[in-house]
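A single protein chain has been omitted; all remaining protein chains appear in their positions.
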Amino acid sequence: MAASPDGQISLRGVTKVFPGHEGHADVHALGPVDLDVMRGELFTVVGPSGCGKSTLLDVLAGLTSVTSGHATFEGSELAGQVPDGIGAVFQQDASFFWLTVWDNVAFGLRRRGTAAREIARRVDQALAFMGLTGFAKAFPAQLSGGMRQRVCIARTLVLEPKVLLLDEPFGALDQQTRLLMGDELLRIWRETGATVVLITHALDEAAMLSDRVAVMSARPGRFIDIVTTGWPRTRDSRIVSDPRFGAITARLWEKLREESLRAMKAPETSEDGK
Amino acid sequence: MKSTRFDFLLLLAGLMLLWQLVHWLVGPDVLSSPWATIRRAAELIATSTFRDHADATATAFGIAAVISIAGGIAIGLWLGLRRFAGDVADPILGTLYSIPKITLYPIILLIFGLGVSAKIAFGVIHGVFPIAIFTMNAVRNVAPVYHRTARVLRLTPLGAAVTIMAPAALPEILAGIRVGVALTLLGVLIGELFASTSGLGFALIRAMDVHAVTDIMAITLVLFVFAACVNALLRFVERRARHGG
Partner (left out) sequence: MTKVGTTRAALILSALAALELLCRVGIINRVTMIPPSEMIVSLWSILRNGRYNADIFFTLYNVIAATFLAVIGGFLAGAALHALPRLRRPLVPLLSAYYAIPTFVFYPLLIVAFGVGRTALIVMGAMFGVVAMIVNTTLGLDHVPPVVAKTGAILRLDAARQLLLIRLPSAAPHLVTGIKLAVAYSVIGIVAGEFILATEGVGKRIAYAYDNFDNRTMYGMLLLLLVGVMAVNGALSGWEKRLHRRFGQR
């Protein structure tokens, strides 16, 4: 069945099942889900712990193949291979401790065989964009958690991805830093024009940053609601003072609360691959 | 930095003092004094016999170390990269590491006879296991997020191994090499104690036979200083490879 090319990324009837080892039962992590992520939007997925959000992101990135259904990226089927044009930032610190900030950011370009002068230009630009110019020669071990995430983001952005996937990228940071990073993310989104898919467990973050928020059920994860916020493109974290913010967050929580309770009662098993 | 160097000298002075006190307590037949030991060590180093012995030990040690490192890393990489093989081998390696190698000495001697190859074999059986174990764990413990990053960056498996996995695992591998090299030296010396007519281990056995206390201590001092320097060097390299991480 050919997937209809509505979204830049489209999922039709996608499920993901992890086979059980050594006598344990199979894990139905995800699905079935249908989804169209539109070009240039900022799309967020929220859901209770262990519901399959990270698995969803792995599917969108092409990091894992689907058990059934179809996943396409710009019309072509995703087949367990990461397509060109996808960038990802994860919750854990993925900065390479053995390279300076500059070399970290240059890493992807070097692997592609880009010319040295072009690398220098783009890396300097990415560092400036992320406010890291003064730290170019530092090693990640000398930086704070937030700075290291910025290095990872810069490393991803310098490759000019069409789609930016973020798996709870601010999870390890404190609240104030999270809010500031949220503003950063909006700025990045506007200035690069990329499509952004964000996974988060923070409802306020989802309500404040997104064009659309999808609420995922407890495992196996399915979409139980998709909320359109209707925010203007020029928003920042001060949107929290808009009266609609409260309503949106309330609606998200209303859907999510039941699912969270259900997830809490279910036995805790970790999601694969994290 | 200056205070660390000063502390170190202070410690050495303290140890010398302690040594001197024990010497006074037990007499020169048990322990020679620091000064007598150092002087004897200087005398010995000047002789060509000693230098020949030192060469023999150094050569055997060098060869054994290279084999231990190459073999240990190869085994460790293979077991680290292949999950199943690693799972099967992990307790086996651990057990082999914990076996007192003295139980293997008669076998080694019977296989290799007396001579250089026995010495090298002793060295290798001491050094290869910790290096293999550390390397295997270094590869297996590379942060999963690095694996995912490699795939998102669309690197080939070889490209990922060389540009990400290798430098990520390097500090831990170097730690294993540091431990393995020290044990390799021990193994070679033991080989010389029991199975050789050359080398510093042999010189030690000769000194033990005639109860030349000062000689025993002088040779041991030289070996200890050598081992401490090699260890310090490897620790330095390891710290550099961590880049603070």
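Here are a few things to note about the model shown:
In order of appearance the chains are A and B, and numbering begins at 1 in each one.
Convention: a contact is a pair of C-beta atoms (placed from the backbone, for glycine too) under 8 Å apart; a residue touches a chain by one contact, two chains touch by 3 or more.
Nothing here was measured: the structure is a model prediction, and the numbers come from that model.
Across the entire complex, contacts from the unshown chain go to B. Against the chain not shown here, subunit B presents residues 4, 7-8, 10-11, 26, 29-31, 84, 87-89, 91-92, 94-95, 98-103, 106-107, 110-111, 178, 181-183, 185-186, 189-190, 193-194, 201, 204, 208, 211, 213, 216, 220, 223-224, 227-228, 230-232, 235.
Operating definition for what follows: only the chains that are shown with their structure count from here on.
As a whole-number value, the distance joining the C-alpha centres of subunit A and subunit B reads 47 Å. Contact residues of subunit B toward subunit A in the complex are 143-146, 148-149, 151-155, 159, 163-164, 167-168, 170, 241-245.
Subunit A makes touch with subunit B in their complex at residues 61, 63, 82, 84, 86-88, 90, 92-94, 96-99, 107-108, 111, 139-142, 273-274.
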